[in-house]
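One protein chain is absent from this view; the other protein chains keep their places.
Our next item is subunit A:
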Amino acid sequence: MKKLPKEEQVLLEEAAALIRKDVVRMIGVARSGHMASSLSIVDIMAWLYWKVLKTNSENPNWEERDRLVLSKGHGCPALYSALANRGFFSRDELWNYRRLGAMLQGHPLAKRTPGIDASSGSLGMGLGVANGIALGLRLRGSQSRVFCLAGDGELQEGAIWESAMSAAHYQLDNLIMIIDRNEVQMEGIVEKILSIEPLNAKFQAFGWHVVCADGHDFSSLDYALSCGVPGKPLVIIAKTVIGKGVSFLEGQLLDRSVVITRDLVDKALGELDSGGMKL
């Protein structure tokens, strides 16, 4: 696995740090939202938007863009921050997240927010939507890729496996699914509630090319993405830490057990400011 050039590593680390602070502030201001499971995808989001995805903030509907479907829609603060910081809309919008009339809804709405390629919220649906987009792009002869970022808990939804079967059947090699394997769902540990393992073998059996990665290591994600093979959809099982970057949230079982108080937000921001979230 190749190490990233120093400048690139620093750039991505800075982007991730920016997103992390935004996520904590947004959820702090809104006093609601899924903080821990938004934090687990921050590094993936920084990697996608600062390195991987072909996008155009001047023309969010640019035909040749790569698409991202955030299947775990509740993690949208990380996506909103990435989009704002990449110039899709003003950072001021971030502080209206979840408010009445706001552009930034509690779960992403495509038509309402520039840069959002598909709406999501009800779990288990992003992969199928990404399938449809990937199939459509292929029909048009487009070179664009479709990324689907899914949670691990939502793999318990049956629709995911219909879609997994379908993506392989249609040989959608322009589709990349990234699983945020933070091992936690609302009520506890995924494996204890409804086991999804062996994930690797499951996706392989469904006809996918499977690669595991460290979801907080940009080189590892880079390497995983480079492993795609023609004729197969690629799934990157990205091992992540719930609440990543904020010590007292890391490994926490429940998003909702953490009451979003002013103190908590100040403490988290203090930690992030002092660089406590170093990778």
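Criterion: a residue touches a chain if its C-beta (ideal position, glycine included) is under 8 Å from a C-beta of that chain, and two chains touch if they have at least 3 such contacts; residues count from 1.
Simple rule for what comes next: contacts and distances are computed from a predicted model.
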Checklist outcome for this item: Name check vs UniProt for the chain missing from the figure, options "NADH dehydrogenase (Quinone)", "Cell division transport system ATP-binding protein", "Sporulation initiation inhibitor Soj" or "Transketolase central region", returns "Transketolase central region"
Item to check | Sole contact to the chain not displayed, among A:87, A:121 or A:228 | outcome: A:121
Checklist entry - In the full complex, which of A:3, A:54, A:140 or A:192 touches the chain missing from this view? => result A:140
Checklist entry - Which of A:165, A:201 or A:229 sits in contact with the chain that's absent? => result A:165
Checklist outcome for this item: The one of A:109, A:199, A:253 or A:269 in touch with the missing chain is A:109
Item to check | Residues of subunit A (touch criterion as defined above) contacting the omitted chain | outcome: 67, 69, 109-111, 117-122, 125, 127-137, 139-140, 158-159, 162-163, 165-166, 169
